[in-house]
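Omission of a single protein chain aside, the complex is shown with its protein chains in their original locations.
Going in written order, the chains are labelled A and B, and every chain counts its residues from 1.
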Amino acid sequence: MSIESNLKRLGIILPPAPSAIAAYIPVKRAGNLIFTSGQIPLKEGLLVNQGRVGKNLSIEKAGESLEICCLNALSAIQTLVKLSEIKNISKISVFVACDPEFYEQHLVANYASNLLIGIFEEKGKHARSALGVSSLPLNSCVELELVVEI
Amino acid sequence: MSIESNLKRLGIILPPAPSAIAAYIPVKRAGNLIFTSGQIPLKEGLLVNQGRVGKNLSIEKAGESLEICCLNALSAIQTLVKLSEIKNISKISVFVACDPEFYEQHLVANYASNLLIGIFEEKGKHARSALGVSSLPLNSCVELELVVEI
Partner (left out) sequence: MSIESNLKRLGIILPPAPSAIAAYIPVKRAGNLIFTSGQIPLKEGLLVNQGRVGKNLSIEKAGESLEICCLNALSAIQTLVKLSEIKNISKISVFVACDPEFYEQHLVANYASNLLIGIFEEKGKHARSALGVSSLPLNSCVELELVVEI
């Protein structure tokens, strides 16, 4: 199936691309790679689900937030290339703001992994890191960066 | 000396490759680069030395755990290319779950750096980052990712 039909099947409408911020930009291409900036779960200009997993936020809420990050990242990539030009999702890094006693960052990260595989199928299979961090910009609960190959 | 003879000299037998996990994969190639997933110190299916450095775990234990991560990463890479096809170890990222008052992540990271240089000699010299993080998946004490050039 095509990426377009996967997006339709999954009921996904990509958000408008994150706007270029003064001091840095949402995506940068280097040869056959595209690096995205770390995405936080901004939806229609608002940051959803602020807080820390294991303290005041569930895995599910953090996972849903990570899905928003993921769609923002794809939307940013789309300003450079069509999603169909993505040869592979190479690497994703998932940062989870959490309590020091929370050890299930991988369950949060699965929300992004499953979404990418749902959209890109075989090409969506990626290497991944998932970490717990003490805090993120604007009290975001998650942050996601992608490296994709075109 | 060859990589094979270095492994023998160092008494290293690479473990079986980490199995592919549902939502992501242990290694992904992008052109001349290979990205590994963040490796945790799984040995024969068990996670060794859970905990936090500076709280209930020594630098030595964390370092030995990192060596296990490193061998797992190489084993994963070996599912794509022979170790002798690695042109360079480009970059390693070392994440140490630790107490906020622990400041010697670099000493933990040295265990991976020294191992890589022991195995790959000049080609094993790499750029490196070492960070302290609040927690890691499954209460792992360390996590390691590699970028290698082939």
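Just so it is clear, contacts are C-beta pairs under 8 Å (C-beta built on N, C-alpha and C of every residue); 3 or more make two chains touch, one makes a residue touch a chain.
Keep in mind that this is a model prediction, so the values were computed, not measured.
**Student:** Among B:Q50, B:S75 or B:S134, which residue is in contact with the omitted chain in the full complex?
**Tutor:** B:S134
**Student:** Give me the chain B residues in contact with the hidden chain, please.
**Tutor:** The list for chain B reads 31-33, 88-92, 98-106, 109-110, 113-114, 117, 125-134, 147, 149.
**Student:** Footprint of the hidden chain on chain A, which residues?
**Tutor:** 22-28, 30-31, 33, 35-38, 52, 93, 95, 97, 100, 133-140, 143, 145
We adopt the following convention: only the chains that are shown with their structure count from here on.
**Student:** Once you find the CA centre of chain A and the CA centre of chain B, what distance in Å lies between them?
**Tutor:** Spacing between the chain centres: roughly 24 Å.
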